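In this view, the complex is presented without one of its protein chains, the others remaining in place.
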Amino acid sequence: MAEHAAPHHHDEHAAHHEAGFVRTYLFSTDHKIIAMQYMFTGMAMGLIGAYFAYAFNMQLAFPGMDVPGFGVVSASRYNALVTNHGSIMIFWVAMPVLLAAYGNYLIPLMLGCDDMVFPRINRLSYQIFLLSAIVLVASFFVPGGGFAGAWTSYPPLSAKPEYGLTPLGSSMWLAAVALEFVAFLLGGINFITTAMNSRAPGMRLYDVPMVIWMIVVASILFMCSVGPLIAGAIMLLMDQNLGTAFFDPERGGDPILWQHLFWFFGHPEVYVVLLPTVGIVAEIITTFARKKLFAYRTVLYTVFGTGVLSFTVWAHHQFIAGIDPRMAHIFTITTLLISIPIAEMMFIYIATLYGGSIQFTTPMLWALAFIGEFLIGGVTGIFLGASGADVYFHDTYFVLAHFHYTFFPITIIGFYAGFTYWFPKMFGKMMDERLGKIHFWGTIIPFNMIFIPLFVLGAAGQHRRIYDYRNFPDLSQPWMWNTRHVIAAAVCTMLAFQAVFFINLAKSLIAGKKAPKNPWRANTLEWTAESPPPHGNWAELPRVYRGPYEYSVPGRKQDYWPQNEPA
Amino acid sequence: MAHAHATHHPINYIRVWFILVLLLIVSVAGPFLGIRWVTLLTAFGIACIKAVMVARNFMHINLEQRYISYVIITVLVFMLLFFAGVSPDVMKKEGSGWVKPSWKAAAAASSAAQGGAAHH
Amino acid sequence: MSSAARPIATTRSAAGMPTGKLAVWWVIASEIVIFGGLLASYIMHRLAHDAWSAQAAHTNTWIGAFNTMVLLTSSLSAVLAHQAAERGDGPKAARLLYATVAGALTFLVVKAFEWSGEIGEGFTITSSTFWSFYYTAAGLHASHVIAGAILMLFVAADARRNLELHRVELIGIYWHFVDIVWIFLFPLLYIAK
Partner (left out) sequence: MSWTPILARLVPEASSYARDLDLLFDLIFFLVGFWFLASLFTFFWLCWRFRRRDGQPAEYYDGSEWKLKRWVTYPHLLVLFCDVFIIVGAVKVWYDIKQYLPPAEQTVRVIAQQWAWTFVHPGADGQIDTADDIATLDELHLVVGTKYHFKLESRDVLHSFSIPAFRLKQDAVPGRVVTGWFEPTQTGTYDLQCVEICGIGHALMPAKAVIETKEEHAAWIASHSQVAIAATTPRASQE
């Protein structure tokens, strides 16, 4: 892809240092700046997604009310809200923040090189991503409103305007998603190539920090799974705009084909966002437990196992979608098998705590919370992976609660864990621990108050994407309404507490105390650079002598042993 | 390094190209015998041979690091997996407990005589 | 990027091959799944619909064969350009790359005439799902031909001044991949009837 670089750009990179604000912060090719761009774009999109969640949760609890700060949530608006809440949180928050932001920031710093191998491709990747975000946001304001066919965008509803009634919205949504995929393909190839080729001298494969392994494996999973969906997106765009019939059975197409194209990507996608967070958690628990990561290689094998298995389970999203019932048996087995590497991974993380000396700093709290909450997400997945039980649970709030118990820990908890951990490196200031802990508890407690009740409602038969349950006598029992009120209250509480985070962010940026090079006494290479690292990261690129997790090595005065410290 | 290898055993690219063209002619000639399995063989068998020839002689995949071939093979395997998982629904007109009436109607309408080369 | 601007990271090769080439192979891997998804869907439908062979009968095998020929030849010139680049003969490599671009243009022109003919006969992209697949698959491939040709012009411009000669091989590898895709499209769309 290096061919993209046009000759007239030659001096740009060299002339970087004396370049002005625009060059430095908007059109920079520096991996740290690009990481920040991804992160703050992702956070901005996250606020939109959260706002949508607030609006439709109020509507669910108090149907027909004039939601403060939003207005009345009509049926069509409700569908658009849930659709875009899902799309935003997965494609425009989880992906850019976990994969792109942390990937861009950490890969060069942890591997001891001065930048990504293709800085310009990297910048192009962000610019395409930004464009996709703009297209998506614009789609909310076109005639007919934003796309309202659920984030899975099943045809024929999404294929024909007369069904979906969002003539422009659906095409813009699809175009935005396709652009986003292109952005992450470019970024992913950059990540993979950098990690494969540009490790610091002396760094063997097993000296690579876990988070880098995870991000690279995630990029590979994304790259291998997204292709069919890109093809599918082209086909669906043509169905929408050119009148082809790829997904129209009357004219020789098949709507089920889209579901396969979508979920062949959609399931690996879960692991694409899961793995970076799992890696971040590995870095944090080892640092704050002052422990070597338990069975490094086994973790690695579980990652590879998960990655390969994740390509064989996709149709468990379609058990009752009209696929041949005989296929369901195969997909049940593969789905339950995938619980094994994941379970082992969680066991290992818990085992890592054994014999440690655990400091409950804010990042550590987030990391531990991830393990606890993700356990719930993992075990409830078993109910849905088991085809027999899924007949009842499919498309109920049980499913919804399940994947929020996976995606919330992955995206939100994972983001806060990484952000509070690397903040000193990113901005050269320490964060306020007290505010951090308030924010933590103010997020975790309401989160469980939202989604534990949703498991119960789902088990009681409450089905998804319904803007008003008053039409369903069995779903209008008093206890259900009370539960919905509790949930709405919890949503508002949780969102309110996010303000604490932004206050903490602003306070620390302005008045935070100066961060030393290595505030957490951690081993990995990024902590040997200045905080924040200058352009080029190191005056002299480091050399590596040992693995990343050599904490509390017996017979050493210090309880940590930086990777670059000669023996 | 790939180049080093390549110069050690030089490939006669003109000859490779010539063979490719010959194969192309065969694959075009195949259907004229009008036997389905011959057509399939000359069409897709030769396509695979040509693809491998280009990959080896022009892209030098066999001179690259081993893992390159493994990556390519892996993604191809994933595509087979995709086909295996999807075809029971999309490639069939009816299955266990479901049927696509419109597809069956269309099939009935088209005369069996025109059953194409790709027909199983 | 001029070597001056290139980060040190780009010059490392812990994986035992030049960074650019490694990236190109990953690009190809990601392209394989894109075409793979599309062609897998096409093959399934094709096997399910007997009627489609009757429609495929309207595609012109001779034009398809000629275009295959053109692409094979352009691949030859691309690989010869790579050979010249290895010998350090930039200008020759550039000339051969221009020849490859010429091949690409021939391919596209022929395709343009072919398509306008078919559309004239009333076989448009909406005539039937077979034709939808026909135009989509060939169109996606054609867009890769166009992209490849444009990139090749940049590479050739550098190569003529003996700059960035390693890129001659990279663009070549990509070009051969585009060729291979067509090698499969040809029987799928033209021969199987």
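Just so it is clear, A, B and C label the chains in written order, and each chain counts residues from 1 on its own.
Note that in this section contacts are C-beta pairs under 8 Å (C-beta built on N, C-alpha and C of every residue); 3 or more make two chains touch, one makes a residue touch a chain.
If you're wondering where the values come from, they're calculated on a predicted model, not measured in any experiment.
The chain we do not see here touches A, B in the full complex. The hidden chain makes contact, of the residues A:138, A:182, A:348 or A:503, with A:348. Contact with the omitted chain, checked across A:67, A:157, A:438 or A:503, is made by A:157.
Screening A:375, A:438 or A:452 against the full complex identifies A:375 as the residue touching the chain left out. Among A:146, A:188, A:227 or A:255, the one in contact with the hidden chain is A:255. Considering the full assembly, A:165 is the residue among A:47, A:67, A:131 or A:165 that touches the omitted chain. Chain A meets the missing chain through residues 75-76, 78-79, 148-150, 154, 156-157, 163-165, 248-250, 254-256, 289-298, 319-322, 325-326, 328-329, 332-333, 336-337, 339-340, 343-344, 346-348, 350-360, 368, 371-372, 375-376, 379-380, 382-383, 385-389, 391-392, 394-396, 456, 459-461, 463-468, 471-475, 551-554, 559. Mapped onto chain B, the footprint of the missing chain covers residues 96-105.
In the analysis below, only the chains that are shown with their structure count from here on.
Taking A-B and B-C together, the chain pair joined by more C-beta contacts is B-C.
Computed centre separation for the pair chain A/chain B is 37 angstrom, with centres defined by C-alpha atoms.
We define each chain's centre as the mean of its Cα atoms; on that basis chain B and chain C are separated by 16 Å. Within chain B, residues 75, 78, 82, 86, 90, 92, 103, 106 each touch two or more of the remaining chains.
Of all residues in chain A, those touching 2 or more other chains are 224-225, 228, 252, 254, 257, 264, listed in ascending order.
The residues of chain B lying in touch with chain A in their complex are 74-75, 78, 81-82, 85-86, 88-90, 92, 95-98, 100, 102-103, 106. Residue ranges on chain B touching chain C, taken from their complex, read 1-3, 6-7, 13-14, 16-17, 20-21, 24, 27-28, 30-31, 39-40, 42-44, 46-47, 50-51, 54-55, 57-59, 64-65, 67-68, 71-72, 75-76, 78-79, 82-83, 86-87, 90-93, 103, 106-107, 109-110, 112, 114-120. Contact residues on chain C toward chain A in their complex (touch as defined above): 1-2, 4-10, 12-15, 17, 19-20, 22-24, 26-27, 29-38, 40-41, 44-45, 49, 125-126, 128-130, 132-133, 136, 140, 151, 154-155, 157-158, 167, 170-171.
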